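I am attaching a structure below and will ask some questions about it afterwards.
All protein chains but one are shown in place.
Right after this comes chain A.
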Amino acid sequence: MRFRAKIVDLACLNHFSRIINTVAKLAKTCILRLTVCKLYFVLSDKVANGGASMWCELSQGNFFDEFQMEGVAAEHNEIYLEFVPENLWRALKTAQNAKAVKIKLTNKHCPCLRVAVELPSLSSSSRIVTHDIPVGVIPRRMWNDFREPSVPDFDVSIYLPVLKTMKSVVERMKNLSNFIVIEANLSGEMNLKIETDLVSVTTHFKDLGNPPWASEDGCQSSAQGRDLESMAEACIDIKKLLQLLAGQQVNPTKALCNIVHKRIVHFILLHEEVSLQYFIPAVA
């Protein structure tokens, strides 16, 4: 089982760091899944994570100049590692003007991701900073725990408002309540609501647009034949929503959410080279 990769382009490095930063804001520990073509950051919906789960997928070719991976076995050519994304972000944070960053899976005393940052220096040789990030190797028998989640049978799918606006609204609401209700309909309307004993606040968004979803197998999804004005809602932990919004530093190309009435909200944020899905379950 081997892995080594190298980033040389600064723009790619910055982009990659931003993705790691976003992941670090959403998960304290998560799974890094490596395949020949892609990297995945996975957080499964265990109780410890408050039931929220995440699936982030990117194509390695868009970031790495070199990428070599040998999985556990020929027919299971993948590697699953458990790690603390904050560590990786810290290692990349001070690599802003690096000449190259190499990442390698090693096992000197325990499995680690070794990040070697080559920095320019005034001396004859470059300065190299190495960070050894401890990782846990996930054995094959547990890989099933980390499968890609399927898109839920949603009631409403709607594009999100400008994330910056949404974030500032939710930030202020966080001071008033621990839970927020997201409701939306198929006419492009979305409301964010909080309600406490003393006060209730609602922010209305309209003309957001609803993404077209092609139904598979021609069977009816819950969304079809649905009254366009009727709202589907879910009450979720406001901190989780804020973590998602706060972790976005760049505006995604597409941002939408799928609401399963009173069950779960499924957020999808698409950038050119990376896709992020985040599931927040509704509270009872």
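Methods note: contacts are C-beta pairs under 8 Å (C-beta built on N, C-alpha and C of every residue); 3 or more make two chains touch, one makes a residue touch a chain; residues count from 1.
Rule of thumb we're sticking to: contacts and distances are computed from a predicted model.
Comparing "Ribosome biogenesis protein BRX1 homolog", "Tubulin epsilon chain", "Cell cycle checkpoint control protein RAD9A" or "DNA polymerase delta subunit 4" against the UniProt entry of the hidden chain yields the protein name "Cell cycle checkpoint control protein RAD9A".
Here the missing chain is touched by one residue of A:N107, A:N178, A:S200 or A:S230, and it is A:N107. Contact with the omitted chain, checked across A:A11, A:A74 or A:L122, is made by A:L122.
By the touch rule set out above, chain A reaches the unshown chain at residues 1-2, 28-29, 72, 82-84, 86-87, 90-91, 94, 102, 104-111, 114, 116, 121-125, 127-142.
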